[in-house]
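Following this message is one structure expressed as structure tokens.
The complex appears here minus one protein chain, its other protein chains still in place.
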Amino acid sequence: METASQLSMLLGLAWLTPLVAFVAILFFGPRMGQHGKNAAWVSTAAIVASLMLSLAAMGTWLAAHPVQGVVHAGHVGHAEDSHAESHEAQRPAAVHAPVAYSGDWYTLYQGGNLKLTIGWYIDALTVLMFVVVTCIATCIHIYAAGYMHDELHDVTDHEVHLAGGGDLHRPGRFSRFFQALSLFCFSMLGILIAGNLAMVFIFWELVGICSWFLIGFYYERTSASNAANKAFIVNRIGDFGMLIGLMALWGALGTLHFADSVERAPDGSMNVRQGLLSLVRPAEGGHALRVPDGMVKFAAAAAVAQISIDHADRPRDAASELASRLDDWRSMGMGRWLLFIAGIGIFCGCIGKSAQFPLFVWLPDAMEGPTPVSALVHSATMVAAGVYLVGRFFPVLTPDVLLVIAYVGAITLFIAATIALVATDIKRVLAYSTVSQLGYMMLALGVGGWVAGLFHLVTHAFFKSLLFLCSGSVIHACHTNDMRKMGGLAKKMPWTAGTMLVGCLAIIGAGVPFVIGLSGYYSKDAILAQALAFSQANPTHWILYAAVAGGALLTAFYMFRLWFLTFAGVPRDHHIAEHAHESPTVMVAPLVVLAVLAVVAGWTFPGGFGVANLLEQARPAGTAEATTGGFVFGGVTIPAEHESHVGPIHVTATLTAFATAAVGVLLAAVMYLWRFVSPVVVAYLFRPVYRFLAGRWYFDELYHAVFVVPVLGIASLASGTDRGVIDRIIDGIAWTARQLAGFDAWIDRTLVDGLVNATAHATWNAGLTLKQLQTGHLRQYVMFIVIGTVALFVLASLLFRCSLAG
Amino acid sequence: MIASMMLAAINWHSVLFLVFAGLACAFAVAVVVADNIVRMAFYLVLSLGSTAGLFFLAGAEFIGSMQLMIYVGGTLVLLVFGVMLTAQAPFISIKTSTNDRVLAGVVGAALLVVLLQAAFSVEAWRRPGVGEVANPSATPLGMALLGVRVDDPPAGTSPSLVRSGYLLPFEIVSVHLLVVLVGAAYLARAKRRRTPRGIETADVAASGGPR
Partner (left out) sequence: MNPLNPMHAPTVLASLFAVNLLSDPVSVTHYLVVGAILFTAGIVCMTVKRNALGVLMGIELVLNGANVNFVAFSSPYLQGEQTASIGLDGQAIALFVILLAAAEAAVALAITLNFYNNHSTVDIDQADDLKG
């Protein structure tokens, strides 16, 4: 079987298997084992099957497209000089488009220009992401099987207080959890495999819904249901921008597919429908970014119409003149705003999904969901979908859009890191850390580091999910999220402490410079290097590099603050410390697996197999070289990513990374491990700053005041109008109708019924009266006859004057 | 002289009429006035007998005979039978209340006045007639009953008028009488007699009510 169909079959099956699990648990969940216990294994089996299929797909891919050990992300066994020549050798190849397979499984709708399909676009990035997502999902499924054991029996939820007093007592929802988890896996894999933006959008929303289900798993808690609603609504705000982007693309270009598709025209010839990637970066011109014809025509619509009017009777002349004028219009700058808006629109969706500024407020609240949810959905996968889409859509993004992305990333990075400095809930710290790291990824992509950003995505997935699972283990043992009550747990929970230490070291990018490091070391290094190269190429944007470096310092500080507060020192709450215990094996095993992955994910193995090299295979066409462009913010030069791996930039970046991380860890140790400086004193000294940070920059309050309050005002106005005016009118009409009805009833009762009754009474009384005539006395009857006769006779004789005879 | 003159002037027809009419009226009134049912029956017989006389005087000899034979000799005898059958002691004289009698008297008087007024109203009836019948016989009546009219039409009757016979009524009356005979016989057959309402004899009470 050829590679394309094999890959599509493998990945298609991997994608659909969790759906089967979802349907199975949907119908039979509570009946699977006692209290639905086996639902976990059904779900896990499905995701393990997906993992196997993904690994098989990876194997197929590597067999067809062996990885070349060329990219400089892994420094294992490469000398400096070999970089230059291998760099040269690589250059021509990067000009070509990456190997990608695409196709359609099922056409949902085809009408006119619009063709909506369920299809695939498989390149190295897809295969890699499949493996990463299914691997992490497997670990988390196994972990959750142990973590959620509380739901196997009736639960008393102490955070829900009933109106009549007492706490909520409800049956367990074990199978429901895995049902939602399976659906989520299906949706996430759908985004990864999607071949067109419409399919991405469908599964984008599906993932949002699954997130809503999972955050609101403990839905009786007001905080949880509010958090779920907040997540969904904030995501939808981003999706609004995404829809605008989709409309711009479809309206101007007529297609939403990434890759070209070949279809058979009615006359038998093969018709090539160009996809977005080749429309924006056509092969002729070396895949340089240019405004596509459709958008130029869209922008110059008036002139186009004029041409067709001028040549109304000769359409061929019109077409040729149109073609000749197109390049003129393009050089005038027609249609570039449309491309800019398309890019910004798609990025808006990513802002919402990946919790960037200003739509990041939902992610910390999403910690209301169970910890496995936080680990899978809100650290490793769903929030990464935004970064993934930016990566997938990278060729279509103009330098202006990329600059916007970089700045948004930088702002997000900074805000989140500062809030994490003072957060006391262990999961909140990790949540803000996630937001911050996502900002890192966006920044990396924005400054042109395609491989760097996605590399960080992969490594972050591993160590963030590891950190979350460890925190879940701690919460499970201590029954509290509050770090102020923890401390000194390292002895009681050695495995958790050790794996969490690995995770912390990974996130700060610990390692021996220029030699070896954990996974975060390599990815962070790449980001720093690219940011440095960018700020050197565009000195006006130096702040991007400062943000990255400063962020690294803050990251190191708050992560080790977390570790020291939780595991080191003296226990602050003895009750908790006494009852703390290591988690069961089913929960510890995934921690270990993820810790191992967090260590090795950045390495390039012999034969060249490594994440960075794999990603290099999927590098979008035309992005290997440095490019200059942009009109909105003045010119922007995006340096080539290769350049940042050599020479002084690389050295400076590595040393900066090491230095900032070291300083951060040292500061954290000073304040939280050795207690030389008291955090309370520092907080007091910088009171306003502390309050500002502890209040989370007051974003929630700001949004509440700016958006929620006016909407509530309008709503109360509308409801007031509805109640006061409309309801009054309706009630008035009803009252009038009732009064009329009452009047009618009175008429009916008194007059009509009265008339009828009076007639009846009169008849009755007449009958009663006349009855008295019938006395039964025969003599009386005779008397009446006689009287009647006499009377008649008298009358007749009076009235008729006629003779009686003759 | 005057007597013979008077005697010669006396219209014996009128005298006899007065006698019979007086008897008839007197006895009719007597029927009304009498209380005793048996006496009432007797006075009725006399009244109807006098009426028969009136009939004879009016020239309807056959009718008068039939009156005497059928009416007086049959019907009234039947009535007398009835009287005799039901003449128990309490029933012989049942008195009516005075109110009823006064009222009846007034009504009867009014009726009488009306009738008399009618009788005296037609001038033509007050003129006495002097018609003579050539051969008074019952043949015309008998023939009429058979359906053939042989009597002279009354004066003034137009000759084109067809006068019908009385055959059909004759037959109908015959059947009618038969039916009446059968019906009366059936109606008046012997049945168990019950004690009258309100009148309880001692032995009935002792035996616990009507049997």
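Some observations on this one:
Chains here go by letter, A and B, matching the order in which they are written, and residues are numbered from 1 within each.
One rule holds for everything that comes next: a contact is a pair of C-beta atoms (placed from the backbone, for glycine too) under 8 Å apart; a residue touches a chain by one contact, two chains touch by 3 or more.
Values in this document were obtained by computation on a predicted structure and should not be read as measured data.
By the touch criterion stated above, the residues of chain B touching the omitted chain are 2, 6, 9-11, 13-15, 17-18, 21, 24-25, 28-29, 31-32, 37, 40-41, 44, 47-48, 51, 54-55, 57-60, 62-63, 66-67, 70-71, 74-76, 78-79, 81-83, 85-86, 90-91, 94-96, 100-101, 104-105, 107-109, 111-112, 115-116, 118-120, 124-133, 140-141, 144-145, 149, 151-157, 163, 166, 169, 173, 176-177, 180-181, 183-185, 187-188, 191, 193-197, 199.
In the full complex, chain A contacts the hidden chain through residues 770-779, 782-783, 786, 805-806.
Keep this in mind: only the chains that are shown with their structure count from here on.
Those residues of chain A that touch chain B in the complex are listed here as 779, 783, 786-787, 789-790, 793-794, 797, 803-806. Every residue of chain B that touches chain A in the complex is listed here, in rising order: 100, 103-104, 107-108, 110-111, 114, 117-118, 121-122, 124-125.
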